[in-house]
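Here's the structure, in structure tokens; my notes come after.
Complex shown without one protein chain; remaining protein chains in place.
Presenting chain A:
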């Protein structure tokens, strides 16, 4: 479950969004290929770390539409998981790793911002697949700006 506190702050002439979220991912060795599903508060990620997987590049991206741009995608957070790393991933109340700047003022009052978890499989040799998780969360931003910046 992603906890979202939204307040936007204007910075020069672009909207800056602040999002906090919780991600708990248990990366298990499943036999059924790539699967994701939400289990109560936990994002379950089944992935096979076989001999030809060197690492997994996980990232959380926000996708939305504004008056200025028909499509916007911003990566808020990413993590590299190497084969052999601790398979349990639990991040609570994370701030987004990167600044969520819009190209313009399209965040204010935007009701439909979709957060999706995706990943890039890096093999030891071979094809580089990019996969988008099947679950996603919609996040609405409020109609007003925050005047005090409490980050």
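By definition in this document, a residue touches a chain if its C-beta (ideal position, glycine included) is under 8 Å from a C-beta of that chain, and two chains touch if they have at least 3 such contacts; residues count from 1.
One rule holds for everything that comes next: contacts and distances are computed from a predicted model.
Choosing from "RalBP1-associated Eps domain-containing protein 1 isoform X2", "DNA primase large subunit", "Signal peptidase complex catalytic subunit SEC11" or "Dynein regulatory complex subunit 7", the protein name stored in UniProt for the chain missing from the display reads "Signal peptidase complex catalytic subunit SEC11". Although one chain is not displayed, chain A still touches it through residues 54-55, 57, 59, 61, 63, 68-75, 78, 80, 82, 98, 101, 103, 118, 120, 122-128, 130.
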